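Structure incoming, see below.
One protein chain omitted, others in place.
Naming follows writing order (A and B), and every chain is counted from residue 1.
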Amino acid sequence: MTLMAQHGSKPMLRWVLLVIVLGIAASPALPLVVLTLGQEPTRSLWTDAFSKSTGSTLYLGAGVSVFSLVIGLPLGLLAALYRFPARRPLILFQALPLLLPSFLLCIGWSNLAAAKWLWWLPTPDGLAGCVFVLGLQMMPLPFFATWAAGHNLTASQIDSVRLHGGERSVLTFSARACAPVAILAALLGGILSLSDTGAPLIFGYRSAAVEIRTSFSALFDYELAGRQCLLLAGLALLLIAPVLFVGLRLLAAAVLARQTRPAMPYPHRALSWVAPGGLLLVLIVGVVVPTLGLCWPAAENPMIERAATKVTATAGTTLIFTGGAAVIAVLFATLIALATSASARGRLFVLAVLLLLLAMPPALAAIGVSRIATGAPPQLDWLMRSRLTVALILGLRFLPVATVAMMFATCGLSPSWRDAARIHGVSRVRMFVRVTLPYLSFAIVVSLLLVMVLAATDITTTHLLQPPGDQSLPVAIFTVMANSPEGLVASLCLLYLLCVVLLLAAASQLPRLWSRRSA
Amino acid sequence: MTALVRSRGLICRLGNQLVLNGTDFDVADHESIALLGSSGSGKSTLLRVIAGLETARQGELAIDGKVASHDGRILIPPHRRGIAMMFQDLALWPNLTVAENVRLGLSGLRLSRDQSQARIEHALDLCDISELADRRPGTLSGGQQQRLALARALAMRPKLLMLDEPLGGLDLITKQAVLQQIAELKAELGFAVILVTHDPVEVYSLCNSLAVLENGRIVEQAALDEIVANPQSALAKAFVRAMQCGE
Partner (left out) sequence: MKRHLLTLYLAAELIAVGVLGCSSPSSPSSSGANNLVVYTSVDEVFAEPIGKTFEQETGIRVQLVPDTEETKSTGLLNRLIAEKGRPRADVFWSGDPVRAAILKSKGVSTAYPSAAAEGLPREFSDAEHHWISFSARARVLIYNKDLVSENQKPTSIRDLADPRFKGKACIANPLFGTTSMHASALFQSLGDDDAKKFFQSLVENKVKILSSNGEVRRRVANGEFAIGLTDTDDVNVAIEEGKPVGFVYPDADQMGTLMIPNAAVLIAGGPNGENGKKFIDYLLRPETEAALARSEAAQMPLRSEVELPAGFPFKSVSQLRTMSVDYGTLAEKLEEISDSFLKPWVDENQ
C-alpha cells in the first residue's frame, strides 16, 4: 500500500490508506468520545471557572507558540546559514530543553529564585512564568524546523539574494522561506503545552489542563474531564485552523522539489559569532540554569550510587517504550507523508485531524485505553496490556510531530524520479527500498530521535499504562521525587541528562555520516 | 519506413485544462524529430502520453504497430514500450552512485547479473563516464549529469529516446559535445529521437524533421529542409528566422 501511495497512481487507494492510518491514530481517543458522549452529564460543562481557564489556556498556547517562534526562527536561520565554531554539537544540544519534563524546569527556576544571593532574579510566576518556561522548552521545535527548511534552500537562491542585497536580504529571504514550517512547528509546541499541568500548577496559573486534572483526580468524573477535553481540543483547532491553512499553502510553495546543490554555511564576520552566542545563551537559560537550580540543593548530599542502580534498572524499559513509540510514530508518519505527498488538501486534512488529537490531554486517552483493555478478552492483552500498548499509545500521541517532519522531507522527493522509475520498469518495492527510503533516511532518524525524546517525557501515559514490573526512568524520577531526599532526585536528574547528552552526542555523528554519503 | 509511434486523436485534460486536443503525431523508425511548441502547448504531456506516464482520455496510441493505449486504458506499461526518456530535471536518483543509477534503471529488464554489469560498463563507456562510476549525482558537473542521464537511458537499448529539454543549463561547448555524442550513438545504435526544445542549435545538430504543436494539436510536421524552405506556422517562421541568424 505504501507503494501504491508512493506512486500516486491510485488516488482511491491513497485515501483508503489515509483513513486507515488516521483511524488507528485516533483510536486511543475513541473510548473518550464514546464514553463521554454516551453519558448523561452529571455536572455542567461550561462553568465560570472552566470558561475562564479555557481563556487562560488559549493565552498560554498562543504565548508559548509566539515565544518559541521568536527565539527559534532566528536561531534556526543563523544555525542553517552561517559557519561557526562547534556548530554541530551546539545545534544538536538545542534539543535538550525538550527532554526535561516541564515541572523539573519550574522547580529548578523557583529554587533559584528563592536563593538569597539571587534576590535580583525575578520569580517566574503566573502566565509569564509558564510562557517563559514552556516557550523555552518548546523552542527546539521551531528551531529545528527552521534549520531543516534553511537546509533545503538551494545555493543559487541564497547566492543570488546575497549578491543583490547583502546579508540582511539573505536573512529576510530565508526567514520568509522558512517561516511557514517554523510557524507550524511553533503551533505544535503551543498545542503540546496546552495539556501540560506541571508548569501551570507550580506557577499558580489556572489553565484548562489543571481544570481537567481536577475533574479527573479530585472529582473522579471521567465523563466531565472527557467533555472538557473535547471542547478544549475543538476550540484550539478552531483557532489554529486559519494559520494552518495559510501556513500549509505557503509550505507547499516554499519547498522546491529539486535540490541540486544545497547552500553551504557561510562564514560571516559578525553573524558567525552571533549564532553560537545565541545558541549558547538559549542552552544556558533553557537548560543549564534550571538544572543548576534543581541540583543546587543536592550538591551537599549526592546519591549517585543509589540513582545509578535505578537508572540501570529502568534503562531497558525506557528504551523499549520510547524506541517502540518512535518506530511506530515514524512508520505511520512516513505512510501518511507519502500518501499525501501529491495533495495539499490531503495534507491539510490530515494535519487538522492529528492536531486535534495532539491537543487532547494524554491522561484521558490512557485511561480510555485502560478501560477498553479491561473489557477486552485476555487474549488481546499482548496488544492492550503490554509494553507494546505503552509504545503504541505514546507513538500515536507523537505521530503529529513525526508527520510534520516526514511531510517536510517527502516534499523533496521529485515526481520525475518516479516517472523515470516507471519508464525503466523499476518495481515499486525496489524503488522504495533503493531510492525513497534512503532519501528519507536522515529525516527518519531525526524523527525517531525526536519522538523518543518526547515520549520519554510523557510521564502520564507511561505511568497509567506501564505493565506492573516495568518502569521507565522518567516515571521513576517522577515517583521518587514526591518525597525522596533532594539529593536522590537531583542525582537521578543528572544521570538522566547525562544519558540524553550521550545519546545526542552519538546522534551528532549521524550528519557527518550522511554528508559523507552524499558527498 | 514503418511508423514507430503513431497517435490518433489524443485528447488529454489536466485539471480543467484541455492539454491535448485531438493530437495526431507520427514518428518513423530511426527518425529524429524535433517537437516545437510554445509553453503550455502540450509538448511534455504528449511525451508523457507516449511514454505511458499519462493516459489520453480519448484516442489511440500505437508503438511499433501495437496498440499501447486506447481511450484511457494502458495496454502496454511504460517499461515495455522500448522507450527511454531524458527528463528536464534529469531525474537522477540522488542517493545512488552513477553505476547504481544505471543498474537500477535496468531492473525492469530482468537481466542476469553479468548481463547487466556488461550493459552498465558499456553504457558508461559510450557516454565517457566510466571513471565516475562510484560518484553520486550531486558531485557531478552539469555535463556529467547529462551524460549519466543519457547512459541510464541508453543502457535500456531503447527504440526511441525522448529528450524533454534536458540540455537547458549547459554551456555551449558542453552542450555541443553532448549533442554530438547523442548523434553518434544514434547513428551507431539506430534509435529514433524525439527532442523537445526551443534551441535551433539542438535541432540542427540532431534532427532531420520537425513538428509544431499548438494548443494541443500538431499543426505542421515535415522534414527539416522542407520547413526551413517553407515554414507555415508562426512558430516555425520564428524558428527559421532564429536559425538563419545563428548561421
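In the analysis below, a contact is a pair of C-beta atoms (placed from the backbone, for glycine too) under 8 Å apart; a residue touches a chain by one contact, two chains touch by 3 or more.
A quick note: this is a predicted structure, and the numbers were derived from the prediction, not measured.
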item: Of A:36, A:57 or A:110, the one touching the omitted chain in the full complex; value: A:110
item: Hidden-chain contact residue, picked from the options A:24, A:45, A:320 or A:501; value: A:320
item: Among A:268, A:347, A:385 or A:428, the residue in touch with the chain that has been omitted; value: A:385
item: Missing-chain contacts mapped onto chain A; value: 43, 48-49, 52, 103, 107, 110-111, 114-116, 197-198, 201-202, 204, 206, 213-214, 216-220, 222, 297, 300-301, 316, 319-320, 323-328, 363, 366-367, 370-371, 373-375, 378, 382, 385-388, 390-392, 438, 441, 444-445, 448, 459-460, 463-464, 466-471, 475-476, 478-488, 513, 516-517
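Operating definition for what follows: only the chains that are shown with their structure count from here on.
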item: Complex contacts: residues of chain A adjacent to chain B; value: 257-258, 260-261, 414, 416-417, 419-427, 430-431, 434-435, 438-439, 517-519
item: Chain A-facing residues of chain B, complex; value: 48, 51-53, 77-80, 83-85, 87-91, 93-96, 100, 104-109, 136, 138-139, 152, 156
